[in-house]
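== subunit A ==
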Amino acid sequence: MQNSNKTQTPNNKILVVGGGLGGIRTALDLAEAEKDVVLVDNDFTIGGLMTQLDRTFPTNNCDLCTISPHLSESNRQEHIELMSMTSVENISGEKGNFTASLRTAPRYINLDKCTGCGECYSAFPECVRFTPGLDHRAPTCMRYPQATPQAFSIDLKKCEDVQALVKVCPAGAINPDDMPINREVKCASVVLSPGASLFDPSHLDYLGYANLPDVVTSLEFERILSASGPTGGKLVRPSNGEQPKKVAWIQCIGSRGLQKGAGSYCSNACCMFALKEAIVTKERFQEDIETTIFYMDMRTFGKDYELYLNRAKNEYGVRFIRSRPHSVLQPEGETDLLLNYTLEDTTEPLQEKFDMVVLSTGFKTSEATRELASKLGLELNDNFFPVTDGFNPVVTSKKGVYVAGTFESPKDIPETMVQASAAAFMAASELGPATETVVAEDEDEAAEELLERDVSLEEPKVGVFICDCGENIGGLVDVNTLVEHAAKLPYVAVAKAEGHGCSRISMENIRQTIEEEQLNRVVIGGCSPRTHQAKFEDLLQKAKLNKYLLEIANIRDQATWVHPNNPEKATEKAKDLIQMSVGAVVKAQPLAEQSLPMNKNVLVVGGGVTGMTAALNLADQGFQIYLAEKSDKLGGMANNLLKTLEGNDVQAFVGDMVDRVKNHEKIQVFTRAIIVDHSGMPGMFTTGMQSGKQMFYRQIEHGITILATGALSNRPKQYLLDESSVVRTQLETQRFIADNPDQVKQWENVVMIQCVGSRTQENPNCSRICCQNAVKNALAILDVNPEARVFVLYRDMRTYGFQENYYRLAREKGVIFVRYTTDRPPVVEAEGDKVNVTYYDSILSMNVSVTADNLSLSTGLIADTDSTEELSMIFKLPRTADGYFLEDHVKLRPVDMPVPGFFVAGTAHSPKLIRESITQANAVSARAHTMLARDEINLGAGIAKVDGTRCAACLVCVRACPFDIPFINAEGYSEIDPAKCHGCGVCASECPAKAIQLMQFEDDRILAKVEQLFERVIA
Partner candidate 1 sequence: MKTESKLEKVLKAGHLAVTGECGPPRGAKPEEVIAKSKHLEGIVDAINVTDNQTAMVRMSSLAASVLIKQQGLNPLLQVTSRDRNRLAMQADIIGAYSLGIDNMLCLSGDHTKFGDHPSAMNVHDIDSIQMIQMVKDMRDKGIFQGGAELKGAPKMFIGAAANPFADPFELRVMRLEKKIEAGADFIQTQCIFNVDKFATWMEGVCKRGLHKRCYILAGVTPIKSLGAAKYMANRVPGMDVPKEIVERMASVPKEKQAEEGVTICVETIEKLKQIEGVAGFHIMAIEWEEIVKEICERAGLLPRPQV
Partner candidate 2 sequence: MITAERKPLEELIEYIKPYKRILLLGCNECVTVCAAGGRKEVGLLASGLQMAMLKNGKNIEIQQHTLERQCDPEYVEELVQMIDGADAVMSMACGCGVQQVAMRYKDKPVFPAVNTKFMGASERQGVWAERCQGCGNCLLGATGGICPIARCAKQLMNGPCGGSVTGHCEISEDVDCAWQLIWDRLKALGQTERYLEIMPAKDWRPAGGSGPRKIIREDLAE
């Protein structure tokens, strides 16, 4: 695996601990930036928690499907050394020169020999650790077909007849004498991403988890829902195997300090987790099931998460009850569970029957990770999470050691991805700027490329491989029927069912089949080419076929997923799609790819903290940065911030950063800079901007664009804002407290209203930052004036993560938190030089009036729609409905834009705190670095080609091309520069002489699809 032939010095590697999604992302980013990585995980296979999820919010994508490309990619990457079943025993040394002692446990299986055939498992299931555990309490036992490494592991202790076990393996891979291996690895820096465990509610008798089988944790419920789970995706009650009719979720189990042993923090992801489970459940069973969530505050503060909450309420009819149930009981002789609770505005005890109760358990650091932290000498906080830098959460107290993911603090997948990339960047920066390493031309690789089989003279010989994608395809249609159908089609030499086609073993099977049968065309029946084409193209290359001799029939997204209630129609459609692909692939021709040199300059749009961080990061790596700021000075929104919730001095931090940016020799700063035009293609963009007072126009050539344009402070005309002098935004309040402590000392009553201009019809999303802002200001006021009475009128307090500690502190200090609902909002009237705030107190069931010396409105952020709209027009980028830039994939590519070479960070992405913005900026730096590390950018082969003998030089293509690429050459026919062609195909479709073909989408290929479709239909 380790075949990089760069000159290695002992300490230019990076150790990544933890093979979950975060660790994989870190390793991939580092590897793509040409850094060597050792990725260790103590489990048998990598993947971590995410592999156990059924689907993820808010897209409800299948997780196995989204993660599997990453898993195998990590294995493929030549810069990554993957060590499974390996734990870190000790790490010594310091930044730049660590030595890690690693211990790899015996697997008793030789990875090089194991084919994952499963013979051992069928013979001795008890001692083979590959159990799709039917015990829902043990979800971690379960593995899935795309596992990496793709091999079993033997639990020798459970094996009674070792010799019999050894014999059963056809590959002779079982080695009972396997020994643990100790190894030392030198590395320059360490990224810790071992994840967190989940709270175990067994000791909480009143919730009945320990003895009531129908009380499950949210992860267990997820396993039950999952197609690859113990019940094969059938939602049943563990007690009796029947489908439940009423399911309740109880939130905040193990979080917010509510139970014995619970963390004091908010676990951040559980609300969305429960919402997702409720929605998926409703989706599947519709009216047949009732879902209820018992919650304290619904904390849907992420990008577009509020919309998800609204959908759960309005579209799916999920029921929400604001209450903390105090017990779950099962009365003698009954099968139902009885949930006892009270509502906030009554004391009357209520009871309701459910047949399943899901406990939304939060994150908790595990003993093992705590131990790891202590070995490294990391400082931990009260909740045993590492103490991190106030402005940079991936930086720990120990130099050279970085953290990411739930090990750092509780969080969801996108934030883990962002931190993982950020940590990758920080860790890589220890290695210093990329130096010109002379890479001895990889002769093997070059030779291998030459080995691509010439199939141009062969008759088409097609192999059709059809995935069942677990239940996703196979659950609805009989894959064998599809295989039989495919086998009968012309030119098809092989047709096979391939299980999870994208799993390593299936890929290997396909490759072997191609080579053995000398296939020269391949059709995959599976999921979308959008996500999987590249993967199968690689496979073809490995099988020495030109990668363009491939068609993918998207029978999952276009048949089984969308015709779930009609297996016959789905089957017929899948046959159609496969036949169309076979027809098309027969016409496919081998193609050569185009590549272009990568321009290594970076344009950063936006000179706030986010933009400056990214600029400094990449400039330190030796890249030329152009930093364009629209206003006349750097600093952005942070110029208005004084302190963070945790008390860090923002002004000093920003001031220092501005100085570093201004004095950096690799950064050119343009203030008052407005982007006005843009052209080019990935790797070589040209952007025109007008900058300075004089609006000097210049064009920048760059290969990377980072959008860090920020957001705007919202300022809705509500609650006498801008009418009364005592009504302020939270930002203004913060400034006022700092500047006028004497006046603050006079305050008797202070009121804060949350969600002003957020979570409304016009601006439906949560502004994320306001709850902690209110808490911060409330505490600051009490610091100055402990006598002041501070009222916070809120809808849901969303003090996620460790912010919860401050929320609790504020309550303890006497800040009065009162919930209001949108149908009874507070009323504000001027009263002399004060304001009178009237709100409805649901506990007292009456209106309460407070005369306030200061009214602070949590107005939050709104997208800078003018800027994002114009930039999205100029750069051709998508935006969300509320005007933020829309990333390529909300979960897996949270800072990448759909156009290669474009990245987004900070509040231009969505509202966020300063340290979150900085993390994104670091993440963006890592993502950008993966491109900047390359000298060339591959443009693929999808370009237009002219047949000069047919061309009538009519100029149609010259006029039609949106990019002005074709021209009539000296020979008198149209010529299209392959390096410039964008591959849209407009010229091909308008050419009256049919002299132009768009590669990969040739006419005969498209028409073959049409023909095959109707061949079937009419036959």
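Candidate selection criterion: all candidates are chains of the complex that A comes from, given by their letters.
Please note the rule applied: a residue touches a chain if its C-beta (ideal position, glycine included) is under 8 Å from a C-beta of that chain, and two chains touch if they have at least 3 such contacts; residues count from 1.
Note that this is a predicted model, so its numbers are computed, not measured.
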Going by the contact definition at the top, pick out the neighbour of subunit A in this complex from 1 or 2. 2
Which positions of subunit A touch candidate 2 when the two form their complex? 950, 952, 954-956, 959-960, 991-995
